[in-house]
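As you look at this complex, bear in mind that one protein chain is not there, while each of the others sits in place.
Entry: chain A
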Amino acid sequence: MKPARFAYFQPDSVDEAVACLRENGGEARVLAGGQSLLVLMNRRQIRPTALVDLKRVRGLDYLVRDGEGLRIGALTRHIDIENADDPQIRTAFGVLPESARLIGHLPIRTRGTFGGSIAYADPRAEWCLLAVLLDAEVVVVSEDGSRTVPAKDFFTGAHQSAARWDEIVAEVRFPHPAPNAALVEFGIQQGDLPVVAASAAVDLDARGRIASARIALGGVADRPVRANGAEKAAVGSVPDGRLLDHLAQLASKELDPPADPRTDGHDRKELATVLVARALRASIARGATAGTGATPRTGATPGTSATAGTGRQADHQKAEDR
């Protein structure tokens, strides 16, 4: 559990960091919170020749409202999102602080960063899932300048992204408020990376019918995925329990989840059905509470694990670095 030999750099700015990255060629890695990267290095599963540590880089640690949207700096720690006290963020993006609580344990949340998680592109990670659900944009920078990649195009595979080897994730932008968004996940234990996670953002019209629905799943493919068919089918319907179960079936029908030694694809599909139904209910319940939608006609879901606070999930190598 000792890493192989590597060079270590500690640049003071983003400019220095991207220059350093380019100088070191494709084998260098960016170190942010270190909660995934260092574990992989200690186990010698990866052997970067150089680490570019962003510890001394200032100015990438922020949560800023931007019109009705939100921008999050890449070096923002999970704990700072969890503890965000801006009431407008809490209202418009409540799902973010609530989901932060599902990430690892307090020490992990204290060190791990938002941008690190996005860059690591774990198909189960909460931030990646919510970026896809909420149509976020990822800003990456290199010596050549910056560019913006839609989240749906950013995640290209398990731990693979559209960021090039000489680019650093600098910021993630959430363009539209999502007061009703909810995330529900199943992990074996609290703090685990989920086996499967589901998120939903449902808006109802004045008559209590579904005006729009977004549904995204994690842990069911090599990247977070949207359930487009179920989203389309939802529009215009009355969100009773039967419909939500039907939408959940539709959402999981589109999936062909991979197996791992613990959970086979069939189990993941079943979990997806259960969790999408719960996420839809949680989203609609949230709309009802906030007065932005009609009262949902759904029952309670015992033993659930939602952003409402009883989340169960865990992984010592929470995804924080690329």
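Heads up, the rule we're going with is that a residue touches a chain if its C-beta (ideal position, glycine included) is under 8 Å from a C-beta of that chain, and two chains touch if they have at least 3 such contacts; residues count from 1.
What we mean here is this: contacts and distances are computed from a predicted model.
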Missing chain's UniProt protein name, "MtrB/PioB family decaheme-associated outer membrane protein", "ABC transporter permease", "Peptide/nickel transport system ATP-binding protein" or "Dehydrogenase"? "Dehydrogenase"
Touch assignment to the omitted chain, from A:191, A:208, A:239 or A:287, lands on A:191
For chain A, residues touching the missing partner are 1-5, 43-44, 186, 188-191, 261-264, 266-267, 270-271, 274-275, 278, 301-304, 312, 314-317
